[in-house]
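Here it is, the structure in full.
A single protein chain has been omitted from the complex, and every remaining protein chain is retained in its original position.
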Amino acid sequence: MEPVVELVEAVAVLGRFPAVAGVSMRVDRGEIVLLRGPNGAGKTTLLRLCAGLLPLERGTGRVLGCDLAGQRQLIRTRVGLLGHNNGLYADLTVRENVRFWGATVGASNEEVAASMATMGLDGRLASVQVGRLSAGQKRRTALACLVARRAELWLLDEPHAGLDAAGRDELDATLHAAVAAGATVMVASHELERAGSLATRVVDVVGGVVALAGPTSEATNLRAADGTEHPAAAGKR
Amino acid sequence: MTLIAVARLMAAKDLRVELRSRVVLNQVLPFAAVVMVLFGFALDNDGILPQVAPGLIWLATMFSLLIVVQRAFAVEAADGALDALQVAGVRPAGIFLGKAAALAVQLFVLQIGLVFGSVLLFNSKLHPGGLVLLLVTLVAATLGMTFVGTIYGGLAAGATGRETLLPLLLLPVVAPVLIGATRATEASLSVGGTSMREGWAWIALLATFATLFGIGGSLAFGSLLEDQ
Partner (left out) sequence: MRMTTMRGPTSTRFTRGLGILTLIGMAWFVAFGLIFSPNDQVQGKGVRILYIHVPTAWLAYLAFIVTAVASAAYSWRRTRSLTWDRIAGASAEVGVLFMGITLLTGSLWGRLSWGTYWVWDSRVTTTAFLFITYVGYLAVRGLGGSHHQRARRSSVVALLAVLEIPLVHFSVQWWRPLHQGESVSSGKLSGLMLFSFFIGMIVFTMLYAWLVIHRQRVLAMQDAQEDRGLDAALAERRSEAVAIATTGASR
């Protein structure tokens, strides 16, 4: 079956800086992939690349069967990205925000209400202006918008940040439900324990490249971008 | 979604944001009023004020346009909504038309205020015979200005060092609107040397302007958004 994401030596730049410096990876349908790595590793840029927001500077890539070089507009409607920003309108209420983002894909009122219920926003909070919410509540609103948009590929950048324990459980449940309904998820996170139990596979991103990794595990083989194995890794095995 | 549906969604959202935050009502309208008063101070000649009032109305409109356009895009940039709109794959032409429509409504309200301000401060006289021309002028000029404003606002949005480009890019381009709208307004208020027939001829220019930039903006907005 065709992979949901397939990148070969992909390079994406921010200004002049190669934030993603030659990533090769593959994500199959139904996976929950955790992108793990230090700050500055390029995880955010990698997610934005997969969302079709950034042009591919070098290498090749396909997301949901569409070419990253020329079909980014097609990719976007089928992908949901939750970055560091929430993409919400501070002056509008929670319900109005979710309804707006749902409307961009033609979601019905019932779907909108269901999305809000999934993230626990269907009570008093629904009529509160987003600007007045706490950071965690804003996060949940943004996730509700994502649910309403029925994305096939979910790209989440530090989604657990700002959520309390209950919020994180809700998030994980939402992700599992989304995957059960046919979506695929890529999560960039520092939350190793939480994300470790959530993810089906871990990928280490360091310095803009991917170090090969197996299923959720600590040990990784180390390969330089051109494929040669690092002597330290060879000694480790 | 059809283009009209997208535009309607964006416009409704923008107008709702304005209704809640009342920035145009509480800040831009007073600003425009202050500008009109300052014109009075600077020109210091009760005799010529009614003569130049049409020009002053449109000058005040243009300065307000800058603020309103920047505000419209600041709303999007604040929480990465413009990005999110791109990710959602919302059709850029629809975003363009919707934002321009919302801007046009707000600017139209502003201009009604400016016309009354002119009556108050500069002693302009509204003529029943010229009212239709006046209203059509307001609509045609506003549409043209908001189309251009949305295009360059989209280009200048977001990154620092870009917002200051907006006046430099925008004001020269709307100069034909200033010329045409002022002449047509003169005709409708029966000042200056413009006849009603000439006034309507200027409307043709304004309409051409609005059409060209409406189409141009719809086509170009997608590429402008790409580089955020």
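Here are a few things to note about the model shown:
Per-chain residue numbering starts at 1, and chain names A and B are given in the order in which the chains are listed.
What we mean here is this: contacts are C-beta pairs under 8 Å (C-beta built on N, C-alpha and C of every residue); 3 or more make two chains touch, one makes a residue touch a chain.
Nothing here was measured: the structure is a model prediction, and the numbers come from that model.
Along subunit B, the points of touch with the absent chain fall at residues 151, 155, 159, 161-162, 165, 168-169, 172-173, 175-176, 179-180, 183, 201-202, 205, 208-209, 212-213, 216, 220, 223-224, 226-227. Residue positions on subunit A in contact with the hidden chain: 11, 13, 15-18, 21-22, 38, 55, 57, 206-209, 211, 222, 224-225, 230, 232-233, 236, in rising order.
The rule we apply is simple: only the chains that are shown with their structure count from here on.
Per-chain Cα centroids separate subunit A from subunit B by 39 Å. Every residue of subunit A that touches subunit B in the complex is listed here, in rising order: 51-53, 73-74, 76-81, 83-92, 96, 100-101, 103-106, 129, 149. Partner subunit A is touched in their complex by these residues of subunit B: 1, 6, 9, 13, 16-17, 20-21, 75, 78-81, 83-90.
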